[in-house]
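This report refers to the structure that appears directly beneath it.
Left out: one protein chain. Kept in place: all the others.
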Amino acid sequence: MAFLDNLINGISLGSIYAVIALGYTLVYGIAKMLNFAHGDVIMVGGYVIFTAMTSWNLNPYLSVLVAMIACTVLGITIEKIAYKPLRQATSLAVLITAIGVSYFLQNIALIIFGEKPVTFTSVVDLPKISLFDGKIIIKSETTAAVIISVLIVVGLSLFVNKTKSGRAMQAVSEDKDAARLMGVNVNRTISLTFAIGSALAAIAGALLCSAYPVLSNTTGAMPGIKAFVAAVFGGIGSIPGSMIGGILIGVIEIMGRAYISPQLADAIVFAVLIIVLIVKPTGILGKKVSEKV
Amino acid sequence: MKLKIKPHTRKSFLTYALVIAAFTATQIYISSGSASNMFQGLLVPFCVYSIAAASLNLTVGILGELSLGQAGFMCIGAYSSAIFSVVTKDTITNVWIRFPIALLIGGIFAAIFGVLIGIPVLRLRGDYLAIVTLAFGEIIKNVFAALYVGYDSKGLHFSMTSQGDLGLEPDGTMLIKGALGISGTPKDSTFVIGFVLLLLTLIILYNFIYSRTGRAVMSIRDNRIAAESVGLNITKYKLITFGLTAFLAGISGALFSHNLSILQASKFDYNLSILILVFVVLGGIGSIRGSVIAAIVLTYLPEALRKTGSSLTNYRMLIYSVILIVMMIFTSNAKIRGFFSAQFMKLKRLVIKDKTPAVKEAE
Partner (left out) sequence: MALLEVKKLGISFGGLRAVDEFSMTINKGDLYGLIGPNGAGKTTIFNLLTGVYKPTDGSITLDGVNLTGKSTIEINKAGIARTFQNIRLFSNLSVLENVKVGLTNHYKYSALTGVLRLPKYFRMEKEMNERALELLKPFDLQDDATTLASNLPYGKQRKLEIARALATQPKLLLLDEPAAGMNPKETAGLMETILTVREQFGVTVLLIEHDMSLVSGICEKLSVLNFGQLLCEGKTSEVLSNPEVIKAYLGE
């Protein structure tokens, strides 16, 4: 029974990681950079929802929408100010800038909201699912995470494969210069990528804070790292890979927490990353990215 | 044709001279009695952070890879050296034997971890080192903060949960008390020792950089594919560099732990890793001298500002994040750099009225 309970929680947490991982994988595949600040955009989303619900008294769904808009604007702004000037720079320079942005967001939140974590009110209002005569109760947040992440993965796959903008994203991901020569507006495509990733971060923030209702300025950091591990595990650059990697990492983390040690759960996830990097760095569904020589 | 390696020797010797001069000036200042307690308390930290920053610059500036785990290596160095000193403080009473051994132990343990992490990650292309070192730093801090170690007549006891779970005999001694860390480390660190260690660190770093190995590492940074094409074993050189960075970080951690009465893992957090990175970025990526200067200035400034009661210190970390972003854009974006160097040239020509026509800049 406890095992099933843990499994369900693992899948649910993993679904949230999947949504976050999608943001990493999209940006990595198309803008060819690791957006360190992604985890912290999640935190921003959480705080926007919190402020919207407590200070502006908006209803949960409207709050999430406001957060999605805020995060999208934030993502595009970050891209324009911090990342775009560095498109020709070394990957080290981009990484350091991304760290800077991440640290900036964390400390702005610290200044605005203070050190003390706030209690988040769940935005999810679905009925609880009761199994096995009440021996297992699945909270609405848990169900919502799974359903929403599946919808997002499916929706995103359709978008990338069937729409003009989506196919432009694929083109830029394969060969930026060739895409430009074919008439693709590379700048707009990259902005769109960050917009989508950031909107997803807001949703992830809603789900994460609803399931684990304590929000502070560092709330986004660890899930961000774990979601990155998930993206690498599933295959960085692959949308279905994010889903698979996310679920697997979520399950591994919850199982590790339950059956090995709560303190070492993070270390276990980290160990998974090391193993993946040793055995198959491109991940489960990843494709090898070749350099031009 | 005779070729002397002039520019390199000049650079390194100027740095040694600066450090020696600063040390001498500081000693004079202290003996004059006008140095504040705050200042004197910062002397060992100056050395700790300088060593940490200079060694990080080896990986970031010379190898060209981002490591976010400097705090983790410092933590390992701090704890391993502290345990040794605490356990041997009654048996090895001569501090001139015990402390150097402690320092070495700190450095070696940190280096071992550096190589262990490096092996899976450094052979890959891409930005994995940043994430792995970030995770490493967090995990080391969490593990040490949850670690309880004690010894009694039956030997060593470990626990990850609580002091009670150790099953320690009543007359046993606690070594590591979880989040409360290690207390009773002999305060062996002095400014003189710190200065000597810093000088040694600089000599090691400069000698490493201006050698066959250093050249190979820089060639990997500048163009990995070309480096492969001339037969360089990329992974080997990356591991040596990262291991050396970890070793020196461990030494700085050991210097740090022997300057505190209580050593706690919480000090070695992400903020510390970022702080050291800011020293490196502000001082100039690749400039060892710059790292030392930035480390000292940015260690002194917040304390001095705090004394004046300025509220700027609350925004310290925010300012650091802006420094990172701004420094990167300014130094990496050719247009922005060109714009500012053109403005600078115009300004120079206004101030220095020279009759020679404007010389074209080689950029």
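Side notes on the structure shown:
Going by the order they are written in, the chains are A and B; count residues from 1 in each one.
Throughout what follows, a residue touches a chain if its C-beta (ideal position, glycine included) is under 8 Å from a C-beta of that chain, and two chains touch if they have at least 3 such contacts.
Quantities reported herein were computed from a predicted structural model and do not represent experimental measurements.
Contact with the chain that does not appear here is found for just one residue of B:Q40, B:N223 or B:S261, B:N223.
In the complete assembly, the contact with the undisplayed chain comes from B:S211, out of B:S36, B:S211 or B:S261.
Here the missing chain is touched by one residue of B:I240, B:A265, B:L282 or B:M317, and it is B:I240.
Remark: the residues of chain B touching the chain excluded from display are 1, 3, 5, 7, 204, 207-208, 211-216, 218-219, 221-223, 225-234, 240, 286, 362. Seen across the whole complex, the unshown chain contacts chain A at 293.
Quick note on the criterion: only the chains that are shown with their structure count from here on.
Touching chain B in their complex are the following residues of chain A: 34, 36, 82, 85-86, 88-97, 99-104, 106-108, 110-111, 221-222, 225, 228-229, 232, 261, 263-264, 266-267, 270, 273-274, 277-278, 281, 291, 293. Across the interface of their complex, chain A is touched by residues 60, 64-66, 68, 117, 120-121, 124-125, 127-128, 130-132, 134-136, 138-139, 142-143, 146, 160, 225, 270, 274, 277, 281, 285, 314-315, 317-318, 320-325, 328-329, 331-336 of chain B.
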